[in-house]
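Of the protein chains in this complex, one is absent; all others appear in place.
Think of it as A, B and C in the order they're written, each chain with its own count starting at 1.
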Amino acid sequence: MDFSLPPDLIAVRDRTRSFVRDALIPLENDPRQGPHGPSDEFRRELNALARDAGLLAPHMPGEWGGLGLDHRGKAVVFEAAGYGLLGPLALNIAAPDEGNMHLLEQVADERQKRRWLAPLALGEIRSCFAMTEPHPGAGSDPSLLLTSYRRTPGGYVINGTKWLISGAEGAGVCIIMARDEDSPDGEPRATMFLADMDRPGIVIERTLDTLDQSFPGGHCVVSFQDLVVPEEDVLGREGEGFRYAQVRLAPARLTHCMRWLGAAHRAHDVATAYARERRAFGKALIDHEGIGFQLADNELDLHTCGLVVAHAAWVLDQGGKGRHESSVAKVICSEAIWRVVDRSLQVLGGLGTTRDTVVERIFREVRPFRIYDGPSEVHRWSIARKLAREGVQ
Amino acid sequence: MDFSLPPDLIAVRDRTRSFVRDALIPLENDPRQGPHGPSDEFRRELNALARDAGLLAPHMPGEWGGLGLDHRGKAVVFEAAGYGLLGPLALNIAAPDEGNMHLLEQVADERQKRRWLAPLALGEIRSCFAMTEPHPGAGSDPSLLLTSYRRTPGGYVINGTKWLISGAEGAGVCIIMARDEDSPDGEPRATMFLADMDRPGIVIERTLDTLDQSFPGGHCVVSFQDLVVPEEDVLGREGEGFRYAQVRLAPARLTHCMRWLGAAHRAHDVATAYARERRAFGKALIDHEGIGFQLADNELDLHTCGLVVAHAAWVLDQGGKGRHESSVAKVICSEAIWRVVDRSLQVLGGLGTTRDTVVERIFREVRPFRIYDGPSEVHRWSIARKLAREGVQ
Amino acid sequence: MDFSLPPDLIAVRDRTRSFVRDALIPLENDPRQGPHGPSDEFRRELNALARDAGLLAPHMPGEWGGLGLDHRGKAVVFEAAGYGLLGPLALNIAAPDEGNMHLLEQVADERQKRRWLAPLALGEIRSCFAMTEPHPGAGSDPSLLLTSYRRTPGGYVINGTKWLISGAEGAGVCIIMARDEDSPDGEPRATMFLADMDRPGIVIERTLDTLDQSFPGGHCVVSFQDLVVPEEDVLGREGEGFRYAQVRLAPARLTHCMRWLGAAHRAHDVATAYARERRAFGKALIDHEGIGFQLADNELDLHTCGLVVAHAAWVLDQGGKGRHESSVAKVICSEAIWRVVDRSLQVLGGLGTTRDTVVERIFREVRPFRIYDGPSEVHRWSIARKLAREGVQ
Partner (left out) sequence: MDFSLPPDLIAVRDRTRSFVRDALIPLENDPRQGPHGPSDEFRRELNALARDAGLLAPHMPGEWGGLGLDHRGKAVVFEAAGYGLLGPLALNIAAPDEGNMHLLEQVADERQKRRWLAPLALGEIRSCFAMTEPHPGAGSDPSLLLTSYRRTPGGYVINGTKWLISGAEGAGVCIIMARDEDSPDGEPRATMFLADMDRPGIVIERTLDTLDQSFPGGHCVVSFQDLVVPEEDVLGREGEGFRYAQVRLAPARLTHCMRWLGAAHRAHDVATAYARERRAFGKALIDHEGIGFQLADNELDLHTCGLVVAHAAWVLDQGGKGRHESSVAKVICSEAIWRVVDRSLQVLGGLGTTRDTVVERIFREVRPFRIYDGPSEVHRWSIARKLAREGVQ
């Protein structure tokens, strides 16, 4: 067991930290941000800044312009990026693009990579991932998938409605999960398709108003109305949709942990600085145990999350699928990060409820993370099921 | 001990419930609501609806047009009103007006009542309460009060800056807490003043962006720049400001509990209805213990809050100051209400993070309640201090 | 709503408090207490003291020598008695006798009452209630009941094994729950029987070593080996066993809450007194917020429990079955009481882990209360099921 970081990774981390502190945090109140995230113009400027800093798409292999970070490397750099609200977007490692790039890298064929992965890695386009459906369709339970496809000569026709599709508005390409309309209820056979967002038959019904507001393009309701997809745009092989979903989900969950862990550190730092400065009842807030203990608990939670994420990343780096480990990390981190941010807001008192610090925004951003990529309940259920099946090891 | 409600109170409660359900909930998505609350036009329409329903200002004595509810009566009716996001505003029992009316009724002289309490009770004007100050002024620790007054012939001149002044934008009158500039540091002598908001020397610097968005007029930064107040507009007696603050605070804390308890019930009902309808993994969500137990915990918390509020209201009705009881109720309720709403959002899953149900709004509204009217830490501290001083009884 | 207590109840409560403080607490370290509770000799002495104080069996109607307390009266007096570890036993209101007396009073015929209820109320004998069975028999799920009876001329023959039968060793009489051996699996038809413990066929296999040690007679494994019970010793009517179990369980759960609430108050008082006296790092422990907040939380929990118990008692006094209310009260109180006692032990530090204060014993006594009379999980499940069935009200 060794917890030290290689020097070159430390160097990238430190460069990322400086970039976030010097270039991005000053931009956090840029007016080109609305309830559905930063504008595309603003995003492109941020990407340009990161490119100039040599930090664009650090998770991608060199051939796609990145630094080829392994999962442990991502743990370190993504957390450093997440310290700034704009960091992940600037570095082009934000959800859902980062997970989509990972999926394409693993599963797409060369033509598809050139067509979609290349511009994605460069920040020329954005992407979305259309899996989740409104009631009574597929949410936590993928077997409820309703969006379906049928075969036609040379391709497929897709129909159905998705929702909470992050970044759909303004995206260049969509990865669509649909079931073979002939597969039986309860045991659907699913396939992933790639489609440019401007194809006829893709309709953005509306952009949802949501608690979080940092995703460019927001979270949308998207319908597919007789969308025609040619055979060559199937992602991977027909019928393998659920398997590919796992390819995407385990690492994607983990990168969420990394980024939001950075945001939690930020909230904690803001609260700590305030508690050292602000006085009440004769001493600094932090010298009141009622406040100091909350900040101490933050330290405990942040420390724990760092270790849990590093361990899961190491499992992935060893070639493990990390499905169990990423579930474990997701529950621990999403709940600990939430506690950290909630305590930070509390420590800030009235100030915490205002947008005069970044904590109010982080607070709204991280709450949904206890739900997306599998709510805590689903992960606990799957951990318990593993235990029920296998017993203790 | 008797937990039954008198029939006439049950009748008012049921009328309030019907009014909320039939008249107000359908209006909750009215577009005349922005980040700083409902517009004044919308508020007046709501007040008119309540007036027609015989439910305007039910907490006020008959002479001011109300129903003369005692504290226990308020507990019942305010909770029923709080079930609708617009309920308290419609009934004219929202903060800060409700607390200000209570304070004026207790402390103002007849002239002041006719001039300010009468139009407030009728909903013709709104009011604000200017006590809290930005760092390094008075927040939880009132001894840090910086806004000061000095005597002049026939009156006073006030200078200072307040913040988080709810409802200041658009208010007709302000109650101002300021210290005698000659009183010693750490032991200020404070006085309350009444001032029309359009007087020269009252400047609304800005309206803060905040997590909660239901207060008409938002939460503002207000400065007093050589504001002249005539002698007759001192509220009560000079030098009694801190005592009057307690007159206002104990019941005001409790009415917050009542209203937000209604909102928590609403969130719980929305989540329960969803969990009974939505299916995953072969059964309704509510039949998954991971969900059902959260809703059961909601029931426990809601039950507890109801009892705690009723008890504290009874203490006030017996003529007690209820300072300790309202502290106890404030901590218990603000934290339990928060848990209920947080669980409700979690049960709703992805839907909970969107504004497609009212829960996302309630979630943002109730979080600050763990902070305003005394953060949990200050109330725990005062409960512990009482114990340290008096020991167990 | 009225939270005041009638003067005569206050008088009984105050007499109980004095009796506990002056007569019982000094006896708490009497050596006639072992891992399986106080000796019978000691118990009889305690009963005599209570009798002399006019406080024996205050829950029983006057005809059985008691004070005829209603449920709200019990809430007040049982809590006062529970403040002393020996209080419930001395007053003859301890489990399982108190619940058994209640059951007999409700269901037994006159002959049975004279034979068993009379000496029970006087403390001449003790009793036990034989329902729970070891795996794979009936625990939380009564449908798993394995102990069975078959009809014979003039009576019944019972076979089976029970466990965790509190007070069996030394009891004079046993109430036995058994299933009709002809009833179908999963839907047993159950009957209650009365049997003197010295009858042939009743075997105490062993007394379990348990975390709690205050029950006289301990918790035993009892087997029935062709136990013959005459027809006249059926309690109530054949086949009504499960219904009678509910008659016993709802109030019995509540009286547990009452008694342990008194014990929690005691632990809190011991911890508070220590925290006011003991100094560390320059001030009294209680003046450290890390300690003072724990004691404040105790106050919140104790306050809540008192209200919840009073409310459920009021429901029973109105003639309600109180099944739901007693479930709610059981979960809230068993968990809150546990938190109070756990915090009290923590506040006492090293001293808390020793038997030099009573808190260590209370700690071991109250932990099982989160399990017996329905573990928290079963009550949450039944609260959730009610919600699933009925929706919100």
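Basically, a contact is a pair of C-beta atoms (placed from the backbone, for glycine too) under 8 Å apart; a residue touches a chain by one contact, two chains touch by 3 or more.
Everything numeric in this text was worked out from a predicted model, so none of it was measured.
Screening C:7, C:153, C:200 or C:350 for touch with the missing chain picks out C:350. The missing chain, though absent from the display, is touched by one residue of A:79, A:133, A:289 or A:342; that residue is A:289. Only one of the listed residues, A:272, A:326 or A:354, touches the absent chain: A:272. Touch with the chain omitted from the figure is made, among C:31, C:62, C:136 or C:184, by C:136. In the full complex, chain C touches the omitted chain through residues 132, 134-136, 139-141, 143-144, 163-164, 208-212, 219, 277-281, 288, 290-291, 345-346, 349-356, 360, 363-364, 367-368, 370-372, 375-377, 380-381. Although one chain is not displayed, its contacts with chain A can still be listed: residues 1-5, 72, 265, 268-269, 272-273, 276, 284, 286-287, 289, 292-293, 295-297, 299-300, 303-304, 307-308, 310-311, 313-315, 328, 331-332, 377, 379-381, 383-385, 387-388, 391-392. Remark: the residues of chain B touching the chain excluded from display are 288-290, 293.
One rule holds for everything that comes next: only the chains that are shown with their structure count from here on.
Averaging C-alpha coordinates per chain places the centre of chain B 42 Å away from that of chain C.
Rounded to a whole number, the gap between the C-alpha centres of chain A and chain C is 52 angstrom. With each centre defined as the average position of its C-alpha atoms, the distance from chain A to chain B rounds to 37 Å. Of all residues in chain C, those that touch two or more other chains are 289, 293.
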